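Here the complex is missing a single protein chain, while all its other protein chains stay put.
And now, subunit A:
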């Protein structure tokens, strides 16, 4: 799966539009993921996962920042996320299936806040991008 020139433009466009709200989107993505896929909470036993949790907000900010970073270096996502990839492989070891769940929730957040932005073409590009990010983060697992 390769990101075409059009895909890259679509993704950059999404993140340009989201702008400073990325952090909020990150937090909401996590909130939705924990609600829809309770098994994902097993990675956060040390977190308060209640509504409005500062820890979830903080973590959402980190997740969003990583997506923004990947979008800003979309020609070399592996390079941009190399350290994060190491972290996931060596320390976090989040099962690969969960990146798809996070991706689904991020798409839902974007759709919910910006329905006009998420045209079918942009939806396809963003889905591909999120897959690519998941692939990079799990690339060094074994």
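Methods note: contacts are C-beta pairs under 8 Å (C-beta built on N, C-alpha and C of every residue); 3 or more make two chains touch, one makes a residue touch a chain; residues count from 1.
By our rule, contacts and distances are computed from a predicted model.
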item: Protein name (UniProt record) of the chain left out of view, among "Centromere protein W", "Hemoglobin subunit beta", "T-complex protein 1 subunit zeta" or "Eukaryotic translation initiation factor 3 subunit C"; value: "Hemoglobin subunit beta"
item: Candidate in contact with the missing chain, chosen from A:68, A:84 or A:108; value: A:108
item: Contact footprint on subunit A, counting only the chain that is left out; value: 28, 31-32, 35-37, 104-105, 107-109, 111-113, 115, 118-121, 123-124, 127
